[in-house]
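Just below is one structure, and these are the notes that go with it.
Of the protein chains in this complex, one is absent; all others appear in place.
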Amino acid sequence: MNRLTLFIPFALCLALGTFLFFSLDKDPLDLPSALVGEPFPEFVLEDLSDPQRQLSSDDFDGQVVLVNVWATWCFACRIEHPWLNSLAAEGVKIIGLNYKDYRELAQAWLQERGDPYQFSIFDPRGTLGIDLGVYGAPETYLVDAEGIIRHRRVGVVDERVWNEEFRDLYKQLMDAANAP
Amino acid sequence: MTAEFGHVALIVALCLSVVQAIVPMVGSFAGYRTWMRLGHSLALGQLVFVAISFVCLTMAFLQDDFSLQYVANNSNTLLPTQFKISAVWGAHEGSLLLWALILALWSAAVALFSRHLPLELSSRVLSILGAISVGFGLFILLTSNPFARILPFSPTEGGDLNPLLQDFGLIVHPPMLYMGYVGFSVAFAFAVAALIGGQFDSAWARWARPWINSAWVFLTIGITLGSWWAYYELGWGGWWFWDPVENASLMPWLVGTALVHSIAVTEKRGAFRSWTLLLAILAFSLSLLGTFLVRSGVLTSVHAFANDPERGVFILAFLGIVVGSSLLLFALRGPTVQSQKGNGDVASYSGLSREMMLLLNNVLLVSSMAMILIGTLYPLIADVLDLGKISVGPPYFNFFFVPMTLGLMVAMGFAVFSRWKKTDAQLLRQKGMIPFLLSLSAALVLPLFLAESLSWESYSLIAVITLGASFWVVSMSIEDLWQKLSRRGFRWHNIGKLSASYWGMQCAHIGIAVCALGVGLSSVYDVQKDVRMVPGDRLTVAGYEFSFDRLDPVQGPNFVASRGQISAYKNERLVATLYPEKRNYKARNQVMTEAAIDPGLTRDLYVSLGEPLKGDAWAIRLHVKPFVRCIWLGGLMIGLGGLLSVLDKRYRRRRQPKTQAAETTLEVAAQ
Partner (left out) sequence: MRHKLIALAMLVSPSLKRAILLLLMLSSAVVAVEDVVSFSDESLRPRYQQLLEELRCPKCQNQNLADSNSAISQDLRAEVQRLLERDLSDDEIKEYLKNRYSEFILYRPQVNRATWFLWAAPIALLVLGGLILLGLSRRQKHRHSEKAGTTMRSDDQQQRLEALLGSQKRGSE
């Protein structure tokens, strides 16, 4: 081996170390949604509160909305719910997606804790969930007025998360939607 | 009170290791013999104090001292005693203390068994080991203290050890594995000491070799145990998943294997010097990298310890310093080592020599390691480079590893038969013909029989390749043995002339063949059925009739379970009664599947309970896994082979240390 090749291991070690250093603040399980930039999936499902009423993405077309995936078996959803209530009170339109749940339990849950949703989609088998790439509740999607998914958050959306991840984008989309 | 003793003992050990890191090294440059000798006593002292610390932690577990955060997180009053002890190393902080203990053990061993080494070398080796101990000591005391207390409101009950860990496997696997990981620190220390001293010759290789081989043996057995444990514990019959933590153990093993072979060339022929040094540094670096990967949270793994970015930074810094400085030293001092003309000219060897074969071995092993490293780290690198979240799993690793290993096995057959400097190609062709034909026929014919007896319709190409490669290795090894025994006419007493080293090599190589056979055949002929059964149902799988007899509730020391009884019949005769369980561990409310296995050399019967279904029915998984046990049998044989070579009499200490150097040079010259 000549003089210069002896330095190759050292150089590789430095390169690797740099990568490892920058990887320390990345979360390996924080998956970006495959649907960001894509239209909200088509679906035909019942309204949670009214089994006769069929819902589809047309029902929130033309508006900037949050779609929040929730369920009564999800503990973290209880933590995030108060913030959703306050968002709704401020005028943010939120659509609920009741994921793999029981209708009666879900309705009772909302009655107990307040209903921030325009309406909740009843998805007992998780079919819309799979089309969205949902893998656990709570999840929240930001959909623009054209029906394109712009952001997804897996986990609780509280005040901090709203401010960091959603607020600015939401304002931007609202302005774009309201502009003539 | 015991916890405080433990804590203080650890601090004392740290202080001792600081002194050990500095004084003997300085002494070796200045020529102060007392300073150099101090390393030996310091290493022993360090062992005493780390051991005290470890014992104190163990006592805390046995006494259910839940005021210690670590004990509260990992133990429980109902936990059986043997698991209370093994819980000591069941999570992050305690396992680090085990690391420190084993490091102290190896350092003390070096101190005790290095009387015949030049003091300059042994003092430097001990200093380097001391420096590593300092790193670990600081890491434990500053970020991962097992003696941290929860005050003032200590819990009265603990969170219990993870049920998956409440098993015999936890008692043996981590200690064996750590003995291997940490053992390579000795090789590392020897390499760095050689680079510092600029003195590196066959004698160095002779001294370092037993240390390298023993570390390798422990790592081999550790990995084998881990795979076996995963198989019977996890409940679905897999034994290797290319999980980052598993890869973290395989990579140092691959480099270690390359090192074991490379150093043979260095010792016998004085060649591959820089390469051997590099491998020695690399093996331990990979051990440390593994530690980082497992504890920093950068990669997801079922095995990972609870992560914490702060710890990640510390380990990375430590890793950077240790590996970076040693590789820099290698780059700067490498040429000095290379140009040494210790025993005459740089060795020359022909294309078909043993040297060349071992070089091929190294190329394949190091390429495998590099492939695994790239595959394991790629998700991380892609994420940093914003290329997205990519998963790299078994399909990728198997795609490359299988052909590389096959290549290695083919080469192994030739290599066993090769000679130093030059192998007669004619002789090789002549002697290799029978093994080749034997392997070819076994490879083509046996799958026919295997297929019939295991009720499998198709003829498998993978089985052909596996059988061919395994038979090739075994028959070439036996051919070489035959050759050696037939020198000057066949004599059984020629066996006595064969060294332990030789038997070790044969045993290890045949172990690889056995292991490969197990891997290949069990993947091809594995039969699995996921069925819905009620008590009374029977089903025939691969020639075995399974009868779901009954299901009973069962009470364990810290769990409740549903236990099934499943009887297996072959040709109307009862072969085994299996008791798979579905356990619910009360403390964590965690459900676990405990598989039932009937082991056998030619097949394992593996039964586990899935989920309870409507009524009395259960989802039951029935496996017939042919030859799967050969995997771990092979692994043990490999370890045994390594052990035999460590015990070779040329590594035993000699009576007259003064004539050591003369003897060494004479012997080397004569070869």
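Each chain gets a letter, A and B, in the order it is written, and its residues are counted from 1.
Definition applied: contacts are C-beta pairs under 8 Å (C-beta built on N, C-alpha and C of every residue); 3 or more make two chains touch, one makes a residue touch a chain.
Predicted model, so just to flag it, every value in this text is computed and none were measured.
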Options B:K422, B:K570 or B:K586, residue touching the unrepresented chain: B:K422
Of B:R37, B:K268, B:K389 or B:K586, the residue in touch with the unshown chain: B:K389
Listed residues B:I374, B:L448 or B:I495, member touching the removed chain: B:I374
Contact residue for the chain not shown (choose from A:L6, A:I94 or A:L132): A:L132
Chain B residues touching the omitted chain (full complex): 234, 236, 238, 241, 243-244, 300-302, 304, 348-351, 356, 359-360, 363-364, 366-367, 370-371, 374-375, 378, 382, 387-396, 400, 404, 421-422, 528-534, 536-539, 610-611, 613, 619
Contacts of chain A with the absent chain, listed as residue ranges: 29, 31-35, 100, 126, 129-136
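Methods note: only the chains that are shown with their structure count from here on.
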Centre distance in Å when chain A and chain B are each reduced to the mean of their C-alpha atoms: 43
Interface residues, chain B side, partner chain A - complex: 274-275, 278, 281-282, 285, 292, 296-300, 309, 312-313, 316, 319-320, 323-324, 327-328, 330-331, 334-335, 338, 377, 379-381, 383-384, 388-389
Of chain A, residues touching chain B in the complex: 1, 3, 6-7, 9-10, 13-14, 16-17, 19-26, 28-32
